[in-house]
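Have a look at the structure that comes next, please.
What you see is the complex with one protein chain gone and the rest in place.
Let's turn to chain A:
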């Protein structure tokens, strides 16, 4: 059963293969190969949407990617509700469900249409003007009300369940656009043997050959020739042919982004297929064959459903076998629309009249139309379209004024001429040039290795396009290293030409008129709005664009930019090139976030790094925190414990007995070579030459400006070998910093740097029982205090595997850090854990590590420092070698600001009420009674509850802090001001006796 507007015998689809679908819950029948647009038109449905601002009823303007009006929501399920799909691009599949957008309660009766009556309020620039006053109205009125009424479609409520693929590809010649020109260029390039990729946004190749009924190439019908050529290209090993693939962005050095719609046209895509595939193609040469887009005529009510581009009507007829009406009118300013009238007339559709703005045009198509008995009116204009939900008539008037005549029609096919699609050329940073004779912008100066061919380059006919494209394809291939091709140039036996047309408002919509003659359908911008923008002082096209929003919708002004520019130029009294063209930006058509994101989401969004003991920690109930890419055990709650209770228990147990902590994430760099000590002297503030083998030192690294960059304990394993540790987060940048100096400033030093972070697992064993826990497992190392004092390092074996055993402490207790090859990390941890339990030790996480180090006043670079803190500010002057003549940062340290008085210095803070724990980042003032804004003299950098101290403790950066010992300062908070006392930074064991305890 055929739909009523399907013409049997017309079009290329097999009318036997039907597909059922629904639009706004109403069932329809289409056929395979339809777009949603052609299927709806076959059923006589033109009204498919409401416009963005005025909620005017809208139908189909086009049959392609430039469509501004027919945006629908395609619903597969709760998670797959894609808004703003152009019905002209969406391929039909059996069971497709589509809904109209931007209407309530129904498409035919839309409450928002009152905006159309109130349109003076919504004219150009209304966003900027209306929302200026009063302030409350924005929040309470404009924002919620206008947001509810506007908007395009609704988002799905669930995460996107589809997957998106991505590929990189390289080729010698990339051809963008698969119309006659693109195919000819691809053939020429492919015959030379080089790698060719040909991409086109449509499901079928052929471009305008889909509607050009008279074209004949190499003795065949034009469209049939295109299909044969594509089959030939597909059979070649050096060619990749991509349909349903849009080139959306042209980037530097011929890097082009393509998005391939893999499965949106399928009834049941299944989980195997990606929904879309992103191609990132690097091409030696690019041939741009993107064609031209037909422009509409700008006249009153030119947006009524049924008013469409002439080439669209031809496409629906010649490709899909659908008549867009039974009694159509044609309004044109060039020859192209005549072919639409002729094709429809021959298919049995009544053509009520052709209205041609030109005075006395002549030519074969005009003769043919006249011969078919079609009424032709020269020198006349359509000044208005009648009807509301569907066009019902056109009002015709001599173009210089005079008597009106109203002709009943059910569709108006219009053509103002063709705009070359220079989008991708312009994105490549090429400069367009205005051709004054043909009134269009064409590629001018090239910035990259590309060439434009065919209609997008200003070619005026099929034969010229194919000739130019074939030559360009062969030349591009040759430049990219191809051999001489053996093929023959396609011969165009018959083809259409497309001549000029007009730009700007047609008669009846010109200066002084206030009719709704739309320039930009999607953003509801009229000719009047553009003139108004000029009157209100917008003299640059970029300003006009932003003031009116012309060309700023998702269609990026494909049909509207040139009209808008011409109207602005006329109003400004300037030639078009002086007013300028707005910038073309990527993407050419909207691209889903899914295709850009690809596989990089969820667990694959960012790498996750786990330490060797991760599994053990997880099975022992650890709660993890993210530190950079690392998962670190945060605390180990026992049954019934919250974080607070677990951390308190861990803190007390470490100081009373012992604790095991995974410190593997600390960065580790091995500095090796005859000049290793010299290198260390230059990169750290401390002296290293005299550090004995087997001893460790706490090192500070500065940037050249004198500020602390990183810190860590360094062990000297041999005269020419240092084991350097860095902060967890600082590891990559410290390595980069070291390499930078070694390669570029100190290349005379014979040193090798190796990152060994992942090679060694590090188990910190801390607490009075730490030696007792480790000793039974160690071979070949004397662990007595005399043989292995605090800050020493030994190599030997633990559990039978090699170890670098450090005696060091980040807790203030006697402590060790057991380094073992990472593969043995978990086994050694298990063995140490078994020993530890005999002594009542606990496993502890990063939170306890933080509290214990704060109790001792040990800083964490990046928490207690912020890139503006010097060693002196941090109370670490002792770590700066006073006799050294050079190290990175030595000059920075003597800068006037860095030696000035009153700098912020790290101090301890105790709250007057010991139960109150300060908030990290809280600001500190000297006088809480001063007027707001208060003078802030510092901030809290670290703050914890210390169960060991039975009170809260904090570290803070305070101006002149070390001169304020004992002073009372204030921390103003929303719930009141907290009194604090300035203290030293050490809260536990000030004399450091527990290191040997």
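Rule of thumb we're sticking to: contacts are C-beta pairs under 8 Å (C-beta built on N, C-alpha and C of every residue); 3 or more make two chains touch, one makes a residue touch a chain; residues count from 1.
Definition applied: contacts and distances are computed from a predicted model.
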Per UniProt record, name of the chain withheld from view ["Sarcosine oxidase subunit delta", "Monosaccharide ABC transporter membrane protein, CUT2 family", "DMSO/TMAO reductase YedYZ, molybdopterin-dependent catalytic subunit" or "TonB family protein"]:
"Sarcosine oxidase subunit delta"
Contacting the left-out chain in the complete assembly, out of A:510, A:892 or A:972:
A:892
May I ask which residue of A:280, A:497, A:554 or A:923 touches the chain that does not appear here?
A:280
Contact with the hidden chain, among A:234, A:267 or A:429, goes to A:429
Interface with the undisplayed chain - residues on chain A:
251-253, 255, 280, 282, 429, 447, 704-705, 736, 739-740, 743-745, 747, 885-886, 890-892, 894-896
